[in-house]
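What you see is the complex with one protein chain gone and the rest in place.
For chain A:
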Amino acid sequence: MTITAPPREAATPPPPAGPPAARRLGGLLLRQWRRLTAMRTAIVLLFLLALAAIPGSLLPQRSLSQSAVSRYFADNPTLAPLLDRLYLFDVFSSPWFAAVYLLLFVSLIGCVLPRALEHARALRTPPPPAPRRLTQLPDSTRLATTLPPAAALDAVEEELRVRRYRVVRRDREGSAELSAEKGVLKETGNLVFHLALVALLLGLAGGKLWGYEGSILVPEGQRFCNSFQQYDTHSAGAMVDSGDLTPLCVGLEDFRATYEEDLTAASFTADITHGGPGEEGESTTIGVNDPLRVDGDRVYVTGHGFVPRFTVTLPDGTTFDDVSAPFLPTEQSTMASEGALKLPDLGAGAEDQLALQGFLAPTGLVQGGILTSIDPRPLAPQVALVAYRGYLGLDSGLPQSVYSLDASQIERDRLTEVGRANLSAGETMTLPDGTTVTFNGVSEFAAMQFSHDPGQLWVLGAAVAVLAGLLGMLLLRRERVFLRAAPAPGDGGTVLDVGALTRGSGDGAPRFAALTDDLRAVLATRADSRTTRAPSGAAPETGGAPA
């Protein structure tokens, strides 16, 4: 804060008496603007921002987990729609959250820009003249020396310059004065900090508008290309044109998960190839904490799971080799997974489709007919399958999850159970009509995410500036020291009045005492060297009377 700046509140002008309507409106606006850019408002808005963020952490958020929100709707059918109307499941993109932070930032800009201008001016102007009454400054004292006034100020000036003060000498009404200042970077730090917050917000907003993200499950041996049609789920900012996505394709060659003895997951790594569509591509390995970064785009491995593989043989001998579908892990510690395999095209028509719904254990243990998973590694994979026959409803027009059967088809008896079995790798189940299903074992899939956020580096730069500004603002001290020299009555020496103003880290007094002690010592040595040169001089007086 500029030392000379009056408090904002005090700057509000008194309302002019009985002005014409336009002026009154102008005055009103000005008053509201002053109120908005006052520090008190900033505090209240900061509090509001903190409060506004709270529901976003206590209620499920769509941006984090769509399924958690759906579950909340199912559990609270009356309350949820009400909350939804208040954007409580999208807090961080809600209009009221935006209103709070935009107000805060308007207040911040309104508060900081004028200060920045003022500070730019202050940087170019020398320290202000000493106040008339130095004794009224928070710290002040009086030094006495046998040196004449000019020599005394010379000595002090030199010492202050060594301490990296900016120093100005002035002559006012016959008495020599000295104004010194240091730590102007404190204010610079403050401005950098606050303006960097604005830059950070702009970076965030830009990243949201021009960024996008897509996720997809990729089984080993398969590849995907960066387009919204391919992704299982994606989100994109308003300015993203789906034709402009980076042309990049990624293939998953091999996925490995390693575990510690106690089955803590130690690493997930994926060997991938990446390159433009139609290209051979480069090979690299990515993993947790180690994404692929190409030209501002990133590809992550965000999870993994297993793909059970089956061979289905129809009674007529037709064989479908290697049919498979990714099963989603329901428990990370054992990788117990669930999923479904839909076979609509067995050639027997829409009413005679086959589906397998099941549970997969990478290392299975069957107890009392129930299959459980006891190890996340695929040591002895087993599946518990239920086979259905009938109409899957895939062409009904309603979207269906790829990972489960449409339960309503089962309820409506459009799909009927035709068999169930627990299978280890290599085992076969035979359905009543003679169809056989053989479990061949598992391969792995990786959950991958493609991210494009053009604001990211900008945000990082702003964050670094925030931190640098903060350190400057909090660690630096702004000090102003003023001295006025007057001839001591009588013996030709000098009396120096010293006063100081400190901003930041409140402890002005001990520092001021140390500074004046040093100045006293400097003056004494100077005076000494003069006396040695002119031995007739009076003994230097070193003690200073406090003001």
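Some observations on this one:
As a working rule, a residue touches a chain if its C-beta (ideal position, glycine included) is under 8 Å from a C-beta of that chain, and two chains touch if they have at least 3 such contacts; residues count from 1.
Please note the rule applied: contacts and distances are computed from a predicted model.
Taking the options "Sulfate ABC transporter ATP-binding protein", "Imidazole glycerol phosphate synthase subunit HisF", "Cytochrome c-type biogenesis protein CcsB" or "Heme exporter protein C" in turn, only "Cytochrome c-type biogenesis protein CcsB" matches the UniProt protein name of the chain that is not displayed. Of the listed positions A:S267, A:T285, A:T428 or A:S529, the one in contact with the omitted chain in the full complex is A:S267.
Here one chain is not drawn; of A:G206, A:G237 or A:P291, the residue touching it is A:P291. Screening A:L28, A:L102, A:A407 or A:A509 against the full complex identifies A:A509 as the residue touching the chain left out. Although one chain is not shown, part of chain A still touches it, namely residues 1, 7, 9, 39-40, 42-43, 46-47, 49-50, 53-54, 56-58, 61, 63-64, 91-92, 138-139, 204, 213, 260, 262, 264-268, 287-291, 298, 300, 302, 449, 451, 453, 456, 459-460, 463-464, 466-467, 470-471, 474, 505-510.
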